[in-house]
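Report on one structure; see the data block that follows.
Missing here is one protein chain; the remaining ones are kept as they sit in the complex.
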Amino acid sequence: MTELGLTPYLCLGAFLFCCGLLCIATKRNAIGILMGVELVLNAANVNFVACARYVPQFALEGQVFALLVIVLAAGEAAVALAIILNFYNNHSTVDVDKADELKG
Amino acid sequence: MLSWLLATPGRLYVVATLLPLAVFALLLIGGGVRAVCRPYRETHGFARFCYFFLGGHKPLKSGAYLATAGIAASAVLAVIGLVRFLDDSHALSPIEVEHRWAERTSWAEVGATESGPAIALDLGYRIDHLTALLFAMVACVSTMIFVFSLGYMHDEMEETHEDHEAHVKRPGRYGRFFLFLSLFCFSMLNLLIADNLFQVFISWELVGVCSFFLIGFYHERRSAGLAANKAFIVNRIGDAGFMIGLAIIWTYFGTFNFQEIFTKLASDGPPMPAYLFAIAGIGVFLGCVGKSAQFPLHTWLPDAMEGPTPVSALIHAATMVAAGVYLVGRCYPLFSPDVRLLIAYTGMITLFLGATIALVQTDIKRVLAYSTVSQLGFMMLALGIGGWVAGLMHLLTHAFFKALLFLGSGSVILGCHHEQDLRKMGGLRRKMPITAFTMLVGVLAIAGTPFFSGWYSKDLILSNAMGFALHDNQHMALFIVPLFTAGLTAFYMFRLWFLAFTGQPRDHASEHAHESPLTMIVPLMILAVPSIIVAWGWPLWDPHSSSLAHLLEHAKPGMANGLDREDETHLAGWLALAAAALGVTTAVFIYVLKKVDPASIQAKAGALYGFLKEKWYFDEVYDAMFVRPTIALGFCSARFDKKSTPAAQAEVADRTMNVTSLDGVLNVLGLGTLAIGGKLRVTQSGYIRRYVTVLMVATLAFVAVFVAVYFVG
Partner (left out) sequence: MSLDVVLFTAIASAIAFSALAVVFSRNIVRSALWLLFTLIGVSLLYFLLGAEFVGATQLIVYVGGTMVLVVFGVMLTAQQQFLKIRIRPQEWLVAGILASALFVLLVTTSFHLGEGKNSPPAEPMPGSGPLGVGFLTQYLLPFEIISVHLLVVLIGAAYLARAKRRPGGNRD
């Protein structure tokens, strides 16, 4: 393994993705869940940029979409935090298990 | 705004039509705001202000005055329009008249393609002699009736009005009455100025729904509710035919505009197979049968007398029921000769039927109602045999004297404290002289006394009928029956007048009768004038020189001539006069001189009397033929649904799943869904990580399938 191929990057992306999912699935703190989402998005971005590097047709597209994802993630974080703060204002907690008023 | 109005004189009519609509909208908004504010009148200041500004608990009087002012303005505009139109039609060429008195604009376009233009539904108006005359008639008669209603509906101004028939107390509905009346006026006027069948159809349904509301005005009374339903449902039967006719016309002509249809018909003949043309004609005629209460759909009109008397006068005597006759006259070129014969025979049956039933009715309004049915039959007959002018002229004259008669009966009813039975009246001539003599004018007019308006039109109808019958001896009945019925008409109308106004009071209600207030008397006196003079011409003694007839001649469609025979000897007129005189004499003998006791005639001809009294058993026959089978079918379906469960268990049966009956199967669907939903809702735990876990399982499955399909295999 003298040369660096695409596979290690994809594996790293997969690892980040699984960590993100695990984070979402195991945190009760709303902000912790938000962090998990950030991890998942980063996993996708790693794949985008890696593919941009290794597949010549995607050289531009991969970067463009990575950038779009970064901007989207920023927006998503802002809205999510606003919602969390709102929730915190109303319920005095950030424990998502308390947000079960809509359950069946 | 003003410049728009003055651009074409025809827009006078548009304004006159829209005025009642504007009043309707104002009253509706006012009533709506009041109803909305009512619950908050104690808590919110603004709501309180609105509520009491709009009349508070009492019915709002100013709304009624507004409505009356609106329709009066319409009437003034209509008369101005009539005068200007007659001037124009004298001075200008037909094309210029068409240019000045007709406009149209496309309302909705359908089916625009690149290859062809869209087919448009138009809105438009077109004034010709027929429209101008009828418009003026409707607006003027409506004004009189609005003024009359101001007095007649006085009871409804009370804060709590007690209905003596339904034994309930309710708030008065003064404003609501004028609300519906305004909407009716708008619809009726719109129907008259419309230049296309679609607009006519919309107005047609609108007047129908107004009629429904107003018949059911006293909806606490069961009979009123039933009568309203009956009128509406029977009219639906006619309208189904109308819609079939419209569909055929739309399919083959591609337009609803009267002029375009008639031009195409005149140049190329019907663009469809003959039988479809006949069906289209019969369909349109069927609509007119329903609206004009012709046989066999006449049963709703007498029941419609449950409404307040001004409504009976306006809608169910003078204007709306005449809409059917108007439409037959307007669509005249659409009727093939066979269909015209059908119209004539329908009219003949109706006029005879109505007159015979009217002979024995004892309710003053029902006598008038059947007389209306009978007179509408005269009009249809005249149109059917080609007497286009005669039929429509009778429509105009009839509107005036029948409105007069109905308003007179309203005055009698109010004077006798809501007593409608002729047998309990009598001697009212001295108690209410003005009502008595104005009504006598109406009676003389409808009986066909010379120099009264009814004489001119009825004479014209009968001379047309005679010409038609002499031309083709097969159809002799078309002359004999109306002639005989003219005698019957004179008899039953004088019977009504003698029973009500002469002799001695037969009941305490008529003993304590009093003359009606001024708002009711004045319309009677005003309406009596056109009832006499509206058809006059010079020389006065020649019915064929009536100026009204000559005006209507201008609007006559080309196909309507050829059957109108000039009758040099006036034989038909003399015969009609003789028949009427005979009828009057008989009435005098029986009811004034009392040479013959009506009771003994009843006893001798018991079966015939019963037959007429029960209105030829039409209601019973329809009940047996249509209503009962329908109800029976309903019960059969219900049985099929529920497998004949006893009433006590029906409640349970509605909630059981039983796949052997229809309801059971539907219950399986509904209750099964409910049960599954109940199970599934448990999975909505509200925990995000549960959802994410499920999501992970799903992703896992997807990726596994992906790997299996693309990389392993």
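Details
Here the chain labels run A and B in written order, and each chain numbers its own residues starting at 1.
We take it that a contact is a pair of C-beta atoms (placed from the backbone, for glycine too) under 8 Å apart; a residue touches a chain by one contact, two chains touch by 3 or more.
Only a predicted model underlies this, so the values are computations on that prediction, with no experimental measurement involved.
Residues of subunit B in contact with the chain left out of this view: 689, 692-693, 696-697, 699-700, 703-704, 706-707, 710-711. Interface residues of subunit A with the unshown chain, by the touch rule above, are 1-23, 25-32, 34-36, 38-39, 42, 45-46, 49-50, 52-56, 59-60, 63-64, 66-68, 70-79, 81-86, 88-90, 93-95.
FYI, only the chains that are shown with their structure count from here on.
Note: centroid distance subunit A to subunit B, computed from Cα atoms, is 72 Å. Interface residues of subunit B facing subunit A in the complex, by the touch rule stated above, are 680-689, 692-693, 696.
Touching subunit B in their complex are the following residues of subunit A: 21, 24-28, 33, 96-97, 99-104.
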